[in-house]
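Heads up, one of the protein chains got dropped from this complex, but the rest are sitting where they should.
Our next item is subunit A:
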Amino acid sequence: MAQRIDVKDLNIYYGDFLAVQDITMTIEPKSVTALIGPSGCGKSTFLRTLNRMHEVIPNARVEGTVEMEGVDLYGSDVDPVAVRRNVGMVFQRPNPFPTMSIRDNVLAGVKLNNKRISKADADDMVESSLHGANLWNEVKDRLEKPGSGLSGGQQQRLCIARAIAVKPQVLLMDEPCSALDPISTIAIEDLIGELKSEYTIVIVTHNMQQAARVSDRTAFFNIAGTGKPGKLIEMDETSTIFSSPSEKSTEDYVSGRFG
């Protein structure tokens, strides 16, 4: 299920603007990797290059390689659509499709794969995905109701269910809890803990406690100043980053002295 990601010498540009410079890192399979750093240092930008979502933005481009189990995502014969089916994404703001029912939302990605699935298989898939996202008990009686009628936290879990329904290898999450209340946040964090037994998870967060709670490894990004590129300062076991990081700036950041 889960796959290892090797990023080598990655530069990310928006037009002429170098947003993120020279990232080299390894993301371990079946683990949670947290990306932290001050606003504007390129965490989202970097995350989106892991499933080629940055290509949606005009003029965005990358140099370097991102290898997933040895295959370069940016190889000339790789289809970005295939990459995104393999690498799921959960966004900062919950974004279920508003005109679709809860059930159809879960199945949205599956149906995209043009597979005709029987109703029984679809039912199983809806149930297992919603179980996987810890949402089944709350919505099992209203699967035909619109997804936009759920609370923010439920919507976010619905989005997670939708992402895992297509059985990706990797799950990317960009501040998945920043629009949620503490209770929903805990629910999602618990879920991340469960999902990592099957998926490789990369999560961007501004919440230090959250990074400390959910992640196995943490990468700290920083930026020298506005207009300068963001860089990876250091990456290590989460416990090390939060107790004895090797860089001064990391220590300042995680202890809340800046950023």
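By definition in this document, a contact is a pair of C-beta atoms (placed from the backbone, for glycine too) under 8 Å apart; a residue touches a chain by one contact, two chains touch by 3 or more; residues count from 1.
Going forward, contacts and distances are computed from a predicted model.
Missing chain, UniProt name from the options "Xanthine dehydrogenase family protein subunit M", "Oxidoreductase", "Phosphate transport system permease protein" or "Cell division protein FtsX": "Phosphate transport system permease protein". Check A:C159, A:L195, A:I223 or A:V254 against the missing chain and you find that the one touching it is A:C159.
When the missing chain is restored to the complex, the residue among A:T99, A:S197 or A:S244 that touches it is A:T99.
Interface note for the absent chain: among A:N11, A:T65 or A:S148, the touching residue is A:S148.
When the missing chain is restored to the complex, the residue among A:K43, A:R84, A:K196 or A:R217 that touches it is A:R84.
Of the listed residues A:M53, A:M125 or A:I233, the one in contact with the hidden chain in the full complex is A:M53. Subunit A meets the missing chain through residues 51, 53, 56, 58, 81-86, 88-89, 91, 93, 95-100, 108-109, 112-113, 146, 148, 159, 162-163, 166.
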